[in-house]
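Take a look at this one; I'll ask things after.
For this view, one protein chain was removed and the others were kept in their places.
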Amino acid sequence: MLKPLGNRVIIERKEQEQTTKSGIVLTDSAKEKSNEGIVVAVGTGRVLDNGEKVAPEVKEGDRVVFQEYAGSEVKRGDETYLILNVEDLLAIIED
Amino acid sequence: MLKPLGNRVIIERKEQEQTTKSGIVLTDSAKEKSNEGIVVAVGTGRVLDNGEKVAPEVKEGDRVVFQEYAGSEVKRGDETYLILNVEDLLAIIED
Amino acid sequence: MLKPLGNRVIIERKEQEQTTKSGIVLTDSAKEKSNEGIVVAVGTGRVLDNGEKVAPEVKEGDRVVFQEYAGSEVKRGDETYLILNVEDLLAIIED
Amino acid sequence: MLKPLGNRVIIERKEQEQTTKSGIVLTDSAKEKSNEGIVVAVGTGRVLDNGEKVAPEVKEGDRVVFQEYAGSEVKRGDETYLILNVEDLLAIIED
Amino acid sequence: MLKPLGNRVIIERKEQEQTTKSGIVLTDSAKEKSNEGIVVAVGTGRVLDNGEKVAPEVKEGDRVVFQEYAGSEVKRGDETYLILNVEDLLAIIED
Amino acid sequence: MLKPLGNRVIIERKEQEQTTKSGIVLTDSAKEKSNEGIVVAVGTGRVLDNGEKVAPEVKEGDRVVFQEYAGSEVKRGDETYLILNVEDLLAIIED
Partner (left out) sequence: MLKPLGNRVIIERKEQEQTTKSGIVLTDSAKEKSNEGIVVAVGTGRVLDNGEKVAPEVKEGDRVVFQEYAGSEVKRGDETYLILNVEDLLAIIED
């Protein structure tokens, strides 16, 4: 398990659709990376200049949209996770 | 539904005119993107260094002008939304 | 009507002289853009780190000089306005 | 008259010497611009993060040296003034 | 022994696997550097603008993931350590 | 006389040695500029974000070492002075 530090969250990226609109199955290298995912862990937040801590606005299980090309990928076993700064999260997807 | 995080707002871009002044109908690729739109959702605002939160000055339904080339586009179904920082909003359009 | 947000003002640019010193009438493309104008609307100002708001030092109707190449142009009907940050205003022109 | 805004001052640049050491009279285009001048107007100063205003250390009539290439030139009638940030002033010249 | 200063931690990098998936043994120059390691020492933390000190969120013995290409390598005897800013630590690896 | 503004000091640069180790007398253009000098005037210091003023740590007559290539040169009569920010002073030379 990964426990994010400070103002970070860990994201499991949503798989991109594996077929194009015309039904062609995409190989791995042809797939664009999605910028949607599920929050799997949340750090304790950032520390303000007055010493106060600001907890992130998201929680485990939230579906989120994030800034493209942001963050660092980390492999654990077969899974690849994305570690992002809270500021790189754009919106929560609600149903 | 998208719920914007922190100091962000979600915008539905105004469609550009589909015909030129001389009456020529523009194809999709020839259309410039407009920097006007409708606010469809507003985040909770930014946190000052003293811990206070500053609510955005706009509200749902406001027609706004925003900084060109700012923000991130996000697709939901058939719609494309723009997620902007509040600082990229320039003015409210009033009638 | 445009209502500027935050620390912004809306400016109606002063038309440049249409003739050169030697009396030649300039075409539109040969005219340099002036960096003088009239303030037509003023935002609520910027928020300091202690939460206080600082109202802009200018008011509607002020004639001002501003930083060249600053701001964003916005079209409303036949008029083109300039939306500037208050920091890009240099001086008020008094008679 | 120009009234500088915020943390700005208006400077009347000192004319450079019109002859070289060997006595050659310089044409306008051969003259380097001086970085000395007279303060002709002073803005209200800059606002600190705690809301306090810091008045500029110079006053009308002060002879000053300023950072080369800083500021914006503004024409009023036949005169060209320089609008500078207070931070671009280096020293007062005293006799 | 190295005692990290301020907001720094000292890391012993985890050795990368010495064989590829197909069983080929890698020479030293062919091995990529890992961005995982063990915290071996922790500095006193960073000083906020109000004078308060913020202790790092990690402790000796923690297994961590860190930002690639961050920090400075330091040799002590036969060992090479990595000195990182606390901000370059991304997550703690828990079992 | 020059009176430095804000967080600035005025320095009289120390002349570089006029002969090389092998005894060759250097012409003006071959001399490197020294980064040592004497403080000839001290500004009132910088203003902190809480409005407090921080007086410079040096005083008139101090011999100092400063950051190479920092500051602005100003001519007064036959003398050339260097105007530096206090932050560009590295150390006081004591005997």
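We call the chains A, B, C, D, E and F, going by the order they appear; numbering starts again at 1 in every chain.
Note that a residue touches a chain if its C-beta (ideal position, glycine included) is under 8 Å from a C-beta of that chain, and two chains touch if they have at least 3 such contacts.
In this text the structure is predicted, and so the values were computed from the model without any measurement.
Participant: Contact with the hidden chain only, please: which subunit E residues?
Facilitator: 1-6, 8, 10, 41, 44, 47, 49-51, 72, 74, 76, 83
Participant: In the complete complex, the non-displayed chain touches which residues of subunit F?
Facilitator: These residues of subunit F touch the chain that is not shown: 35, 48-50, 52, 54, 57-58, 64-65, 67-68, 86-87, 89-95.
The working rule: only the chains that are shown with their structure count from here on.
Participant: So if I look at the partners of subunit A and the partners of subunit E, which chains show up in both lists?
Facilitator: Where subunit A and subunit E might share a partner, there is none at all.
Participant: Quick one: report the Å distance separating subunit A from subunit B, using the average Cα coordinate of each chain.
Facilitator: Here subunit A and subunit B have centroids separated by 23 Å.
Participant: Roughly how far is subunit E from subunit F, going centre to centre by Cα mean, in whole Å?
Facilitator: 42
Participant: Which residues belonging to subunit B are in contact with no fewer than two other chains?
Facilitator: Residue numbers touching two or more other chains: 49-50.
Participant: Go ahead and list every pair of chains that touch.
Facilitator: Those chain pairs which touch are A-B, A-E, B-C, C-D, D-F.
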